[in-house]
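In this view, the complex is presented without one of its protein chains, the others remaining in place.
What follows is chain A.
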């Protein structure tokens, strides 16, 4: 349901048409991939407005509150961006495997273990300067995350275990392992009622990014999305991965190493997710504890699907979702609605976007052939008139 059909469409595009027509056809395809998600998001908003109206609340007040709580001031925008930061990484953990046809929903496990790994690595690195130790902590997190989600890919590619189920179950195991470590071997004995690892120390804490006051997870998350986009859409490796995602048999016949591609891209997704945990530790908490399991991994699924598994689309979608979550407080306080209202909203958005997946290719207006042919007939008639 998530496989991007781009390669096959590319092959089918009218290659002999003049350049101008090719651009038109390309624009039509792009317009489709923007118009349908935007329309789906608007439909989600409308459905939720209907839901609010049934509760006797004004949908227009909701729009006002989402704007003021999420985007209307520098405080609100900072609030949204801060919430978006971990979602960028979490969404990549869904989007990268998705291009290979895998639905990985267990990024939460990689986030938690990544945070633990970063905090655990801080102790042996304590004597190093921060400029060296912090990247090493990030590496420790990334390696653990890569192994965790890479294992999901390996199980799928070589043992036929469904990645959706194995990743979800592995995330519960990750929570259990982290509870054991935090309450046992890694526990700071002075953390009485909130078991945590030893603090990494102020020297290893990252200060916020200049001007916007949000931690560096945001900047690195955006860079990660761009890197993932370039890798996926602008390299032969990414092209091979998309072919494997579109049609495994065809990819195998072409001699592509499908198994290694799956393991590699799931591992990369896991490494990205683990960085969300890393930033939770080095930029926010200063220790690893049970609150690493804050559900970012699950919201990340929603972000990736709303962004149609496109790494670049993840950035605006994560900010939108961050804004909705940021305004959830105001929705509670100003509209006297329970917090679950926001869950209803996110659920509706998710459903509408999943439904909209079935609409691709159904609208003639977006068909590249239509645009190419139209121009051809138009120019043909123009020629005959001239004759």
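Quick note on the criterion: contacts are C-beta pairs under 8 Å (C-beta built on N, C-alpha and C of every residue); 3 or more make two chains touch, one makes a residue touch a chain; residues count from 1.
Here is the rule we go by: contacts and distances are computed from a predicted model.
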{"item": "Per UniProt, the name of the complex member that is left out, chosen from \"BMP family ABC transporter substrate-binding protein\", \"Quinol:cytochrome c oxidoreductase pentaheme cytochrome subunit\", \"Glycine--tRNA ligase alpha subunit\" or \"Putative mRNA 3-end processing factor\"", "value": "\"BMP family ABC transporter substrate-binding protein\""}
{"item": "Sole contact to the chain not displayed, among A:31, A:165, A:330 or A:359", "value": "A:330"}
{"item": "Listed residues A:176, A:203, A:230 or A:250, member touching the removed chain", "value": "A:176"}
{"item": "Hidden partner chain, touching residue among A:83, A:242 or A:308", "value": "A:83"}
{"item": "On chain A, residues whose C-beta touches the chain left out of the figure", "value": "69, 75, 79, 82-83, 175-176, 179, 183, 192-195, 280, 284-286, 289-291, 294-295, 325-326, 329-330, 332-333, 338-340"}
